[in-house]
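First the structure, then my questions, so here it is.
Removed: one protein chain of the complex. Kept in place: all other protein chains.
Per-chain numbering from 1; labels A and B assigned in written order.
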Amino acid sequence: MHMANWTRPLGAAAVMLLFAQAGAAQETLKLGISAPFSGAGATWGLGMEWAAEQAAERVNEEGGVTANGKTYMFDIVSYDNKYSATEGARSAQTMLNRDGIDFIVGTVGTAPLRAMQALTERKGVIVFNVAWGKSVKGPEFPYTFTQMNTPFEILVPFYTFIKEQHPDLETAVLISPNDATGQELEPMAIETWKNLGVEMLASDWYERGTTEFQPIATKIASLDPDLVDFSAAPPTDVGSILKELDVLGWEGVKVISAGSSVEALMAVAGEAAEGAYLGASADFSGESATEVQKELNAGAREALGEPLNGLTISPYDAIMALRAAIEEADSVDPTKVKDVLPSVRFESSYGPSGFGGEATYDYPQQMLLPVIVTRVENGETVELTRSNPAELEALIND
Amino acid sequence: MWNRLPGVWICVAFAIASVLFALLATNAYYTSLVVWVLTNAVLASALRFVLQIGELNIATAAFFGIGAYTTAITAVLLGWPFWLTLLLAPLVAGALSALFGWVTLRTKGPYFLLVSFAVTEVVRLVYTQTNAIGGNSGLVGMFPPMAIEAYYPALAVALLAATLFALYGVERSDLGRLFKAIENNDAIPRSVGLNVVFLKVLCVVIAGSAVGLAGGLHAYANNVIAPSDFTFFVAILALAYVKIGGEGHALGPVLGAALLTLVGQWVAGISAWENIFYGAVIVVTLLVFPGGLVGLAARARGLVTRSAR
């Protein structure tokens, strides 16, 4: 658990002292997580930490990871980035300079990641992330790897699917959080809807931390669009707006591109969330889920009280990629590991995977994963479609 | 003890030792910690500096931010030379402090406290609304030039320590005595023909320039700044340093900042315990040792001299 973090280094130090005297047989490789553990995104941090711990446990049980004749055990250390640039930078400083971490297996948010990159790219530390911005990728960021689908993978298939379900959609309103993720997503969302023949009536911003959503809901309801797209807004905020919209009698298609946790959404919105389409969720207990996903999902339900989603499961996949890359490079030197990552093949929780996306980002640093569209039906996540991008299809058939 | 020359020389020795440490230590974590301690010390000293005229200036946080943003904007967006970007930080912060002081210092007490609080929030909201300077995400990529980079922590420590000595120098000068006189009763200085409003503005400008420079140095030390770095909470923490260290002497805020920043590292990482820790330290000090560390030292010295007599 997150709370135990500060005791863990002490315990680890004591254990290390014992080992040091007995002559070290195996070494510990610390993997960092920098995610929100408080505020609207708290469930993301808790879920990611849990998934990372499961992956580390699995790797350790299977004998750890071997490189250059040494065996390493994974250990997860978490930091609260509060979804802000400042805390992102601060957590990076602590991870790199104090705790000597070379691999970060999960970080959320474009702004915190950008802040971290100022340090990690310079010092040569690998950062796996679920940041949605395009500006954090490219050949100038060779240590950065994205472990989850982003709007550039999701939006076209996601929106196209929704338009197929509702052919008469004509007008939309876009609500974005006023942060880096929201800002990078907005033009892309407007463009994609336009190509599908949906006109954007208004594109509005709100500050994270807003408590009263009636004004924004009143505005949406008076525009009366066929569809509202909540862009990168976290589930709790979306829930509040949906509830107000329901009160005002608006009925239309609800699209939540960053929609990850149905539980958080339902807790706030209740029945008002019914029918919403989610771009970042998944039903890991359903038919198309893999055995690994079903097992992780059941464990998360028990430990955290809510199932995993596309975002929270992602550190598992990052750790699997990292293990494969360390073994391939036969080194725990992040510079060598980063060189093999773009071409490494590994078994993600979804099945065989690798990295790609060179066409979009000019550098193969995007994990190739199926795009999953889900919908809230009777308060549960229901998977509507799961499709592999062309690059992933080619990799599987290779 | 502190007021006599040997005390000052001890402080100078300490400052030189800090600079040498920042220059020679190889662990980046420890050098950045020294920079951080001194940044907080300047924030706390500047807050105490305005407390001399009896006002609690929450906008200390805003001028820290203005300094940092000035440096970051000129360095990252305009690509101006390093020294110029650093020099501009205190100048811009000082100029805006003059405007702020001239407009707001007609209020005092709780009204000045609240107006300075509101100004801090407005400045922060303006950053978040201005996309040209990164909006909510702030600015990234302030790096000292390659030639200086290795010495940067030492440079920052030296400049911050010099700022602290400068603030102390002003406090001990005639000007400092006038500030004190204003706190006690601003009718008396006025009755002898002094321009009280001008003196008050001057006090705010000196403090504002000091934190502006600290902000500029912070921008290069941190490489990243964002609006959320500069909430009113920065001033509140600075106030905690002042209270813990003791208001009675210029050394108080420095000691308070050093103690809380270093001990705070212990609990860093988990916001819950960090908050409880800071809160408990503030409450206990305020209620049990109202004079802070400096007050405690003075009392201990008083006991010693009394028993020696």
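Operating definition for what follows: contacts are C-beta pairs under 8 Å (C-beta built on N, C-alpha and C of every residue); 3 or more make two chains touch, one makes a residue touch a chain.
By definition in this document, contacts and distances are computed from a predicted model.
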Would you mind picking the UniProt name of the chain not drawn here, from "Cytochrome-c oxidase", "Hydrogenase maturation protease", "Ferredoxin" or "Amino acid/amide ABC transporter membrane protein 1 (HAAT family)"?
"Amino acid/amide ABC transporter membrane protein 1 (HAAT family)"
Omitted chain - touching chains that are shown
A, B
Of B:10, B:150, B:188 or B:280, which one is in contact with the hidden chain?
B:280
Based on the whole complex, identify which of A:216, A:233 or A:313 touches the chain you can't see.
A:216
Cross-chain touch to the chain not pictured, restricted to A:264, A:300 or A:392, is A:264
Given that one chain is not shown, which residue among B:182, B:239, B:258 or B:297 touches it?
B:239
Hey, which of A:164, A:207, A:251 or A:377 is the one touching the hidden chain?
A:207
Subunit A residues touching the omitted chain (full complex):
2-3, 36-40, 42-43, 46, 178, 204-207, 209-212, 214-216, 218-219, 222, 236, 239-240, 246-249, 264, 267-268, 270
Given the full complex, what residues of subunit B touch the hidden partner chain?
51, 56, 103-104, 106-107, 109-111, 113-115, 117-119, 121-122, 125-126, 128-129, 236, 239-240, 243, 271-283, 286-287, 290
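Assume only the chains that are shown with their structure count from here on.
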Per the C-alpha centroid definition, the whole-Å distance linking subunit A and subunit B comes out as 38
The answer for subunit B against subunit A in the complex is residues 27-29, 32, 128, 131, 135-138, 140-141, 222-226, 228-229, 267-273
Which of the residues in subunit A end up touching subunit B in this complex?
2-3, 5-6, 37-38, 79-80, 82, 84-89, 93-94, 96-98, 110-111, 114-115, 117-119, 178-180, 183, 207-208
